[in-house]
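Sharing a structure with you now.
All protein chains of the complex are present and in place, except for one that has been dropped.
This part shows chain A:
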Amino acid sequence: MPLLEIRNLAVSFETSTGPFKAVQGIDISVEKGEVLAIVGESGSGKSVSMLAVMGLLPDTATVTADTMSFDGIDLMTLDISARRKIIGKDIAMIFQEPMASLNPCFTAGFQIEEVLRFHMGMNGKQRRARAIELFELVGIPDPAQRLNSFPHQMSGGQCQRVMIAMAIACNPKLLIADEPTTALDVTIQKQILDLLMRLQAENGMGLIMITHNMGVVAETADRVVVQYKGRKMEEADVLSLFESPKSNYTRALLAALPDNATGDRLPTVSDLIFEPAPGAAA
């Protein structure tokens, strides 16, 4: 049984001009210990489908799915209090903007201990010890001191490490990383990706990487789902995706990589995609 199984997920938002379909008919499954990458450009619905799993979408969103189950638990029928016990503990998420996802009013230590208090019911001493352990794990130097730092006193890379420490605090079974390195420099990106891959291998957790960077996909994923305009264009293991992409869109994405530029001009997606996504309403 897959760790996370989603069948025929659709998300639409209520707007003044009628419902807007952000995601249509997406199937995603992640096995235990597997790294799945979801690739697509902005507006492809890659974040929205994961926010639906987390239950973080606003009230204007309507989520429907044939199946949405995590570790045997049906997420569609789960009530809010039961969901809160799972979210942040067994499923954790890392967001794109590390600076914006930490609360500026509280120290990093307070925020990480809050997770431990809520989900693990640890006492103060245990929490402190675990927080220091986590900071060491994600490679923050001088952890005992750093716990007392506020987010603005740390760099973007450090904040992202704090976010990762918080996400893995309760040894989640599934970690969803939404563009975890997009705001970071390449050298820091490399460190963060290495850290995520090491933690994933050590804990054997499932990892979903949401990204638009094909390089990140190539360096991390086992399997890849390509999304475009709310629909799944292709799903393949990472090697066959790069070797022999099946859909036009994937081919276009790969051709648009400056690494693969052959002539003077970069082919763009619109050069290669003439037909709209199947069934996509204009």
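In the analysis below, a contact is a pair of C-beta atoms (placed from the backbone, for glycine too) under 8 Å apart; a residue touches a chain by one contact, two chains touch by 3 or more; residues count from 1.
To be clear about the criterion, contacts and distances are computed from a predicted model.
Per UniProt, the protein behind the absent chain is "Dipeptide ABC transporter ATP-binding protein"; the candidates were "Spermidine/putrescine transport system permease protein", "C-type cytochrome", "Nocardicin N-oxygenase" or "Dipeptide ABC transporter ATP-binding protein". For the chain missing from the display, the contacting residue among A:Glu31, A:Asp71, A:Glu114 or A:Glu219 is A:Glu219, taking the whole complex into account. Only one of A:Ser29, A:Gln189 or A:Gln227 touches the absent chain when the whole complex is considered: A:Gln189. Even with one chain removed from view, chain A keeps its contact list with that chain: residues 41-42, 156, 185-190, 193, 201, 212-219, 238-239, 242-243, 252-254, 256-261, 264-270.
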